[in-house]
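What follows is a single structure, and I will ask about it in a moment.
Removed: one protein chain of the complex. Kept in place: all other protein chains.
For reference, chains read A, B, C, D and E in written order, and residue numbers begin at 1 within each chain.
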Amino acid sequence: MNLTHLDERHRPKMVDVSQKTATIREARASGIITMSPAAYEAIVQEQVKKGPVLQTAIIAAIQGAKKTPDLIPMCHPLLLSGVQCDIEEQPRSHSFKLLVTVRLSGNTGVEMEALTGVSVGLLTIYDMVKAIDKAMVIGPVQLEEKSGGKSGDFRRTDP
Amino acid sequence: MNLTHLDERHRPKMVDVSQKTATIREARASGIITMSPAAYEAIVQEQVKKGPVLQTAIIAAIQGAKKTPDLIPMCHPLLLSGVQCDIEEQPRSHSFKLLVTVRLSGNTGVEMEALTGVSVGLLTIYDMVKAIDKAMVIGPVQLEEKSGGKSGDFRRTDP
Amino acid sequence: MNLTHLDERHRPKMVDVSQKTATIREARASGIITMSPAAYEAIVQEQVKKGPVLQTAIIAAIQGAKKTPDLIPMCHPLLLSGVQCDIEEQPRSHSFKLLVTVRLSGNTGVEMEALTGVSVGLLTIYDMVKAIDKAMVIGPVQLEEKSGGKSGDFRRTDP
Amino acid sequence: MNLTHLDERHRPKMVDVSQKTATIREARASGIITMSPAAYEAIVQEQVKKGPVLQTAIIAAIQGAKKTPDLIPMCHPLLLSGVQCDIEEQPRSHSFKLLVTVRLSGNTGVEMEALTGVSVGLLTIYDMVKAIDKAMVIGPVQLEEKSGGKSGDFRRTDP
Amino acid sequence: MNLTHLDERHRPKMVDVSQKTATIREARASGIITMSPAAYEAIVQEQVKKGPVLQTAIIAAIQGAKKTPDLIPMCHPLLLSGVQCDIEEQPRSHSFKLLVTVRLSGNTGVEMEALTGVSVGLLTIYDMVKAIDKAMVIGPVQLEEKSGGKSGDFRRTDP
Partner (left out) sequence: MNLTHLDERHRPKMVDVSQKTATIREARASGIITMSPAAYEAIVQEQVKKGPVLQTAIIAAIQGAKKTPDLIPMCHPLLLSGVQCDIEEQPRSHSFKLLVTVRLSGNTGVEMEALTGVSVGLLTIYDMVKAIDKAMVIGPVQLEEKSGGKSGDFRRTDP
C-alpha cells in the first residue's frame, strides 16, 4: 500500500485536493482521560459550581481543532463550518470522555480536526489538574465516525 | 483538594510563578499509536528507505512542544532549552511508541510540553497513514518522569 | 433570548454555518484613542515626515483582522477578501479615529474581523506612544455598519 | 518629545532592552462593554447556570495577553509569570467591566499585555452576544495601574 | 505605475478580491543555498543514511507556505490545495536548489506562498548546518512560473 503523503521520491507532500468536490463532511472523534478519585472529585465538585475545568477544555478543544493545519504538517488549511463538544462523566473509572464533532463544507475530510480537538481538550484537563495527580492517562483517542467525501463513510465497530 | 488554576471565585487564571526559582527541569512523556498490520508495514517499509513518516512526526512533535502555551490556555510561555524525541517500533502490536523529553532552565515544569509534543507527533503519524487505516488508536499518552522544581520528582511506576 | 454560541447544555460551540449561503458581506467598525496634547503632537509631527506610527497601526489592524479566529474562540476561520483602513485626525480632542472595513465572499459575517482590526490598530498606537502618555483611553470601539447575510443590514444610528 | 519606537530615520524599531534590569512588574487594565438590557440579561441568566460567556471571555483574555507580541508589532516577546481576570457586572448600565492583571519577572513593562487581554476578552463577549445586539459599545479600555521598572509606578486618577 | 496594495491616500490595504473568479492556480518558485564543501558533505552524507536535514527543510517549507498570510502583511488567507517540494543537489557549487510548487483552487495567485515556502526551507537548511559554516549564502530566490488568474501566465526566461 502506498502512503499518499509521500511523493514518488518518498518526500512528504501536501496532497493536491484541487480536483476534489466540495461536499458536507463531518467527523466525530473521542478520547478519554483517566485519573485518581481525588482528581476526579476536584473537577466534578467545581463543576457543580461553575464547571471551569471542563469549560476550559471545551474552549481549548475548539481552538485546537482550528489550529490543526498549524500543528500537523501535511494537513490542509480548512474553513471549519462548525465544532461541537460533549463531555461524559464516567464516575466508576474516574474518567472523562471528550467527544468533538467537526463539520465542513469543503473538499477534504475533517478527521484530523476532530482528533486534534480531542487531544488538546484532554491535555487542557491534564494541565488544570496535574497539581493533584501527575499519573493521569490520556487515551484511547480515536475516530468514532466520519461521513462525506469519496472514500466513503466510517463508523467504528469496536465492542 | 484545590485546583490551582482557579481563583477563589472559581475563575480560570494563569498561576503566578514570578516568585519561583529558576532550576533545570526535565520531563519525559510517552504515547503509543496502534494500527493495522498493513499500515504498520507501510511505515516501516518507508523507513527502510527514508523514514519520512517518523521523521515528520518527530519534527511535528518538537514544533508542537513549542506551541504548548498557544494550545493549553493556562500554560505559561516558556523558553524550552531542548527537546529530544525517540520512537520505538513495536512490531508485535503493530504500534509505535513516541517518547519526548523536554528540558528547561526556568521556573515552571515542562510536563505539558512533553505531553503536547507526544500528542502532536502521534496525530501526525495518524494523518500520514489514515488513507490506509482510519481505525488507529492513540494512547496511552502519559508522563513517564519529571525532575526539578519544588513539587519534587515523579517517576511512573506502572507495571 | 438564546445565545447561539451555547448548545442546549450551555456549552460553548462554534455554530454550524455549512448550510448558509455564500454572499458578499461587508462590515465597517470604528474606534477612537484619546491622548494628551503632547502625545498627539508627537504622532502628528512624525506623520508630517513619514507617518510611521499610523502606518504601523494600519498594518497591525490588517494583520489583526486576519488573526480573528485565533483570538476569538467561537469565530470561524474565514478567507477575508479585502481589508481597508482609514484614520481620521481629531485635533480638538487629541484623538485618532481608526476605521476598518472588511469584505468577504463567504457564509458568515465579518463584524468581528472589523472590530478586532480596530482594537489591534488602536493598541498599536498606544504601544508606540506610551512612553509619553500612559493614560490614553481606547474607546468607543463599535460596529458602524454591515451588509450581506440573512440577518440583514445594520447601520449605527447614534447621534 | 521623541517616540522611542522610531529610530533617528523615523523607522519603526523594537527598542533594545538588553541592558534593562529584570524586576517584578505588574500592570492592571480595565475595559467596559455596554449593551442592551436584553443582551445583558441573556448573559447573566446563563451565568446563573454555567457562566459560559464570561468564562469564555476570561480564557480568551488570558490567551490574548499571551499573544501580545504577535499582535502588536513593536512589542517584545515576554515570559508572562501570571495573568488573572475579574469581571464586574454593572446592571444599571447593562455593562460588564473586565479587569486583567498581568505579572512578569522581566525587563519590560506589561501594560500592553494587560490592555490586549482586556480588548480580546471584551471582543469575545461581543462575539457571543452579537446575534442579540450588534450595537454594543466597547470602551473605555485603559490602564489602571502599573508598578516596577525604571519609569516608575502609574496609578490612574480619573474620577 | 500604481502599487495596488496602496489606497489613494498611500495607505497599505489588503486588495479586495471578492469579485475575482475562482480558478485553478499554480506557482513554482526556486531558491538556492550555497555553502562550503565541508557543510555540503555533512548534509549529503547524512542523506545517504536518513536525509534528516533535507526532510526537515521540506516539512518547514510546506509549513512556511501555509503561514504566508501570517508573515506577509497584505497577503490574503488562502486554502492551499497542495504543496510539493523538490531538492536538487548541485555538488559542483556545493549548493542545494529547493523548488516549491503550490496549487490552489481560489481567487488569488499563490506566488507568495511558493516563494515563502522556498525561503523558509532554505533558512531551515542554514539553521541545521550553521555550526559548520556561518557564511552560507541564500539566493537567488525567484518565481519560476505561474498559471491561472486574470493576469496571465508567467514563465521565467533567464538564461
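We take it that a contact is a pair of C-beta atoms (placed from the backbone, for glycine too) under 8 Å apart; a residue touches a chain by one contact, two chains touch by 3 or more.
Note that the coordinates shown come from a computational prediction; the quantities given were computed from them, not determined experimentally.
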Missing chain: touched chains present in the view: B, C, D, E
In chain B, positions touching the absent partner: 24, 55, 58-59, 62-63, 66-67, 77-87, 103-105
Touching residues on chain C - with respect to the absent chain: 50-52, 55-56, 59-60, 63
Those residues of chain D which, in the complete complex, touch the missing chain: 7, 9, 11-18, 69-70, 73-74, 76-79, 106
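Note that in this section only the chains that are shown with their structure count from here on.
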Which of A-B and A-C has more C-beta pairs touching across its chains: A-B
Computed distance of Cα centres, chain D from chain B, in Å: 31
Sites on chain E at which at least two other chains make contact: 55, 59, 63, 77-79
Chain contact topology (line, ring, star, complete or other): other
Interchain pairs in contact, sorted by label: A-B, A-C, A-D, A-E, B-D, B-E, C-D, C-E
